[in-house]
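As you look at this complex, bear in mind that one protein chain is not there, while each of the others sits in place.
Lettered A, B and C in written order, each chain numbered from 1.
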Amino acid sequence: METIPLILLILFGSALLSYVIGKINFVLKVGVALAGILVSGYYFLQLYGQAQSYTFRLLGFDIIWRINPLSWFFGMLIFGLGILVAIFSTSYMKNKERVDFYCFALCMTIASMFGIVVSGDLLSFFFFWEIMTWASFLMVIYYRYEAQAAGIKYFVMSMIGAYSMLIAILMVYAQLGTFSFDALASGWSDFSVSFQIALFVLFAIGFGVKAAVMPLHTWAPDAYGMSPAPFSALFSGVLSKMGIYGFALLMFVFGAGKLAGSVTTIHGVALPSYILAWFGALTALIATLIAVMQDDAKKLLAYSSVGQLGYIILGFSLNSSMGTTAALFHAVNHTIFKGMLFLSIGAVFYRTGTRKLSEMGGLISNMPYTFFVVLLGIITMAGIPPLSGFVGKWLIYEALLEKQMVLLAVVAFMASTAAFLYCYRLIFTIFLGQRPPRFDDVKEVPWTQRAPMLLLSLLTIYLGFYPYGLLNLIGQAESTVMGLVPMNLSQSILFNDLGHVSTIAVMNTVGTVFVIVFVLFNTLYKRSRKVGLKDIHTSGEVPGPEINLHYATDFYQPFSRSIRYVLERSADRLYGQFANNLEGFFDVLRYVYTGNAQTYALFVIMFLAMLLMFTNWLI
Amino acid sequence: MDTSFNLWILLMPFVGALVGLTYMGIGRRIIARVQHRYGPPIFQNIVDVLKLYSKKTAITHGVMFHLAPTLAITGTISTLMFLPILTGPHGIYLFSFKGDLILLMYIMVFGCLAMALGAGQSGNPNSAIGVSRGLSQMVGYEAPFVIAMVTLMVQFNTTSVHDIIKAQDSFVHWNMFQSPFAFIAALFAFLGFMGNKPFDVVIAPAEIASGPPSEFGGKYLALMQTNRGMFAFVKLVLYVDLFMGGAANFVSLLAKTFFFYLIPLFVGIVNPRFRTEQAITFFWKWPTVIGLLGFLMVIL
Amino acid sequence: MYFDPVLMIALPLFAAFLIPLLGRVSKEIPKYVPVVMIGFNLYESIMMLPHSMVKPIIVIIAAWKPPLGINLTIGALGNVLALIISLVGFVVAIYNVRFVQKEPTEKYHMLYMLMVAGATGMVLTGDLFNLFVFLEITSISSYALTAFIRDRNGAEAAFKYLLIGSLSSTFVLLGIALIYGTTGTLNMADIAEKIQHVDSKITIVALILLVTGFGVESEMFPLNGWAPDAYSQAPTAIGAAFGGIVVKAGVYALARLIYTIFNFQGVFFFILIMGVITLLIAEMSAIRQKQLKRMLAFSSIGQMGLVLIALGLATVRGVEGGLFQMFNHAMIKPLLFLSAGYLVYYSGSKDISDLDGMGRKKPLLSFFFAFGAFAIMGLPPLSGFWSKFIIISETIRGGFVVVAALALFGSVIEAVYYLRVVGRLYFKQPNESEKTKYVHASAILAMSVLALVVLFAGLFPDMVMSYLKPAATELVDKTAYIKAVLTAGL
Partner (left out) sequence: MKEDWGKEAGNIIARWARKHSLWVLAYGTGCGAIEIPPTMTSRYDAERFGITGMATPRQADVLLITGYLAVKTLKRVIRTYEQMQSPKYVMGFGSCTINGGMYWDSYNTIKRLDDYLPVDIFINGCMPRPEGVIDGFIELQKLIDSGQANGWKKYQDNLEWYRTNQKKVIKNWKMPDYNW
């Protein structure tokens, strides 16, 4: 049997199976789901470097499933994080209700995402896209009582995006008579300019919703926040990448990046792409500023996720190989560190039962592994060398500077700086500072949860040291699928025309210096005395356990005062108002149905009379 | 060449720390003279650090607290390693050929983050408040700084510090004259960088008990003070490299760095302290506008 | 092997009138008569399918050859619709076995049989007047069934339905009279043949009268005022049957009218526009409903709007999509109504806000409702996706991008109100956690059948479409149909 349908079959099969036989016992359903994901992951690995395709006809449409380096690249993210999340879930979901449901939705989501990346035609792309939407919707509403509004918001916005994409897809179909990517790629340049722009906008809305580009992001914080923690990791780490994959397709495979015809170009980038770039950059900045103000750990990460995706979109819209490389590399990075962070937050939630930053504190001694993971996660997220986050950031800045896009570069830099704020808030308020007495006997999470997080941490260290393998992979995807000349690569240094960084040298320097200082410092001095958390300078006062010395509420209060212009405006509220007004309008409108038989009869007569008066309408 | 290279790698952290601490001592002296005082000896800060190193006990609040000074100084030394100290034929380049300006901008944060983490683990709310203020203020001064940096990078179409230095081959080509707006913006940012008054709300001793380092004592504080001196040196050298075309020998390096050291010092002497949001809005107003003017100059 | 198709109408009619007599013998027998009779219809329509796909089956009654005699013309379209009607009828009949507790049960069953028989007759007949007769049979039994729960609301709804229904019947009859007067024939194929030679000023009036008349049954805006009340006040099973049976027959008549009999091109665009308006207004009204069944009724109108859009496209593919949508709607809406009926029954209130936490108390019913909601929203891999996809695809191919966008906007609204209900079912804390009665096995069986069909059609849409394609072709290309009918006797 062909590998691609086999993988899809295994995943969908295990989804159904785990739901059906999951009624029997816990081990079975989790086992089935895990086995399904692992086996399909194994088959997926076999696909590396292959160019398989599988075609059949459905409803008279040609359905193409194929694998190429680009889809393998995204498939790698799906299965990489998917497997880890599944492992994490085994203990996380223990003793929770409706695990069968969870396993079902998890497998469904992974399967549909894999379906998206292997789709070689727009129809199956849309088909899997919709499955992904509702499967992930099931996850958002997993916690029954709180999640309804978030779920509906997510679903409605996804639907708006999907339908906008559907219109674009069908417009393409109406023009070309086929759904295949290849036909679109070759036919794109024959479209008229306005048609191209219309397609670009419609597709961009469709992908933008999933990739949570501002102002289409409002679902993301709630949806990420509401879904179970392991799934949030998958949600932010991979599911949102499907939007990114869509943008990759749109810009490079379909050819919207070139935008043939007489479109104004700015800095060598077509105007729509340039506007998209601004959307990306502003998303990165504003989302980051909002993230700083969040008190819910998951919402913080969600907004941060929105911001980081803004970077990725910024990278894509530059329409250069450097920018694309940056975007794809950052996509991997984002998957890794958002995986780490969401899983860690999940682990903390698992033990403490809260996600409120202001309620936690001082968990470092209780959960040292988790702390370590979060530490590496925020270093990566902030883009501080020597971890892999820096490589992604570096590539993005170089790509921007290469195009001489100064303002965009400044916005991107600023967003990255502001990201330090929430990074610190995240790690400080959870792990550092004073521990509330009720968390005194919190334990570290079991190994099934620790292992996935630690694996991801190792990965980010490795990529910080040696990103060149991954860059090669990206280059391969660029040259074979995306029609770009990949950026020059050496095996020891990142470089382009503007500058260069040797990640190996950085890692070595930092490592060596740290080891030397550490050894000197610890051998020359005897061990320090360990004191309790409350043994701090409080002007001689001895604070009792009832006194809260943890500064976590309103952590960036001065900062919030200076960015109140941003915080006062909320797209979410705007949409909410719009939706309410719309419903109010509907409420008025529905009185067309008065409930009065005479009126209805009158309608019938009037209808008839109207038609009789304007008979030439019908001829 | 190779031995001297290795030698400088070993020596440079110490030189940096000594120079930085001495500048601080001189700074204290100058402040004293402005206030009609005699002032401490100019090596006072070195003495202070030595005293701290000689402390017999130290307390720790945990592993991050213990590691923070080490990590901070690691970050600073690493930054130093990627910075061209002296240029020209007898230059001290260390590893600066292996990294560029963007790396420098980011690796500088490494130490700060470590400090912030250590301060966080100390459990003192004042430390956390200080960090919160410091990070907020950083977002403030980062705006003009980034604008200036991007202006430079775009102006010379390079991100390499070496190329930027090379472009300033003579006195008139120094960036402080060549792109004055970027320079002014960067100078404002520098005020924030150095954390002198009026931007010292982070450590505000009378208010939040010196903020982040308030729980650090003894050997930890010693390392942190060393780090502070070294970090001041790093920042000064970076600015000299970027705006004064680097320095060919130690004398000119000292002269130029001292010039840069004096600016925030003098500003600090005559100004009271800004509140955090005042500082942020200050940085986002005029320095940013001036920086944007610099942009226009480059673009047009 | 199939029997004489006349039996499909004759047997149920006969059985319907037999039921009251049988009811005298035993209370139990009338319950199973509809199951058996409609089961036979189902068998028959399945068996006829391979034959009618090839060419229409013409049943000549009493040796009067067309165009003179009354004859049944079972084309692919008629057969497919008969199949849909029998399938829904059969499932609802199974559901009825236990559901109908209210006296007089045998009258209920009789009326139900009449309704199904009438609808089946409508789609099978080849004679325009016959069509009217069957329409009357269907309508009158529907009026009666609407008022079956003899309360104020039911009576009011039935009265509204009756008023508008009789108006429409009048118009239909007028239209038919006009046509008969000008063409001198009542055989539809023959009319189609002859009407080209008639002055279009007269035929257009006939068309308008007929469109208005059948528009009432097919829930076209603004003729659908009866629908929300009738759906929600009739017994649940009847609400389900309205969507699956009566309306389908009405749409069939409308389609026959505009495609086969008349030859006006403008009417297609008119139907398209009316479809969009119907869809939008229905969805907008549905979102503000407080009662579950009213909401479903409006949703049903919205779905018919989508079907009208598809019919208005006048392309084979579009009509295919429309038929597929009709099929889906016929499967899903009963599923929703049947599960909703039980949900309403158990929660003891018709209001959506009283459904809180039924997902806990009645997991299977809630599952069926959610399944139906997901299917009708058009989520893959359920069948609603494909029909909607094809319709929108054809709309855009026809150049009506705005129409497509509006239709999709309607879908978004639809998603909102369905999800709100599903959300209430699953997320809200139940008010009190007493255990309620079982759901009858017959109801579960009925719903399972529907759900399986929906899932199957979603996974293998080609299987369904292969039968819909000849039907659509028959509708769009009328010459073959006319030829087949007119040459049948030769």
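Definition applied: a residue touches a chain if its C-beta (ideal position, glycine included) is under 8 Å from a C-beta of that chain, and two chains touch if they have at least 3 such contacts.
Worth saying up front: this structure is predicted, and the values here are computed from it rather than measured.
Student: Among the chains in view, which touch the chain not shown?
Tutor: Looking at the entire complex, the absent chain's contacts are A, B.
Student: For the chain left off this view, which of B:T22, B:Q121, B:S136 or B:S210 is in contact with it?
Tutor: Selected residue, touching the omitted chain: B:S210.
Student: Could I get the residues of chain A that touch the absent chain, sorted low to high?
Tutor: Residues of chain A in touch with the missing chain: 529, 532, 535, 537, 539-542, 544.
Student: For chain B, which residues touch the unseen chain?
Tutor: Missing-chain contacts on chain B: residues 28, 32, 35-41, 44, 47-48, 50-51, 53-59, 205-206, 209-210, 213-218, 221.
Keep in mind that, in the parts below, only the chains that are shown with their structure count from here on.
Student: Based on which chains are in contact, what kind of graph results: line, ring, star, complete or other?
Tutor: Graph shape, chains as nodes and touching pairs as edges: a line.
Student: From the centre of chain A, which other chain's Cα mean sits the farthest off?
Tutor: C
Student: Most central chain by CA mean?
Tutor: Central chain: A.
Student: Quick one: chain B and chain C, Cα centre-to-centre, how many Å?
Tutor: Once rounded, the distance between the two centres reads 78 Å.
Student: Between chain A and chain C, tell me the centre distance in angstrom, where each centre is the average of that chain's C-alpha atoms.
Tutor: From the centre of chain A to the centre of chain C is 44 Å.
Student: Contact residues on chain A for chain C in the complex?
Tutor: 58-60, 123, 126-128, 130-131, 133-134, 141, 144-145, 147-148, 151-152, 155-156, 159-160, 163, 166-167, 170-171, 173-174, 583, 585-587, 589-590, 592-595, 597, 599-601, 603-608, 611-612, 615-619
Student: Residues of chain C touching chain A in their complex?
Tutor: Residue list for chain C touching chain A: 156, 159-160, 163-164, 167-168, 171, 200-201, 204-205, 207-209, 211-212, 215-216, 222-223, 225-226, 228-229, 264-267, 270, 281, 284-285, 287-289, 359, 374, 379-381, 385-386, 389-390, 392-393, 396-397, 399, 401, 404-405, 408-409, 411-413, 415-416, 419-420, 423-424, 426-429, 461-462, 465.
Student: Give every residue of chain B touching chain A within the complex, in rising order.
Tutor: The contact residues of chain B facing chain A are 57-64, 66-67, 69-71, 73-75, 77-78, 81-82, 95, 98-103, 106-107, 109-110, 113, 116-117, 120-126, 128-129, 131-133, 135-136, 138-140, 142-143, 146-147, 149-151, 153-154, 157-160, 209, 214-215, 218-220, 223, 275-277, 280-281, 284, 295, 298-299.
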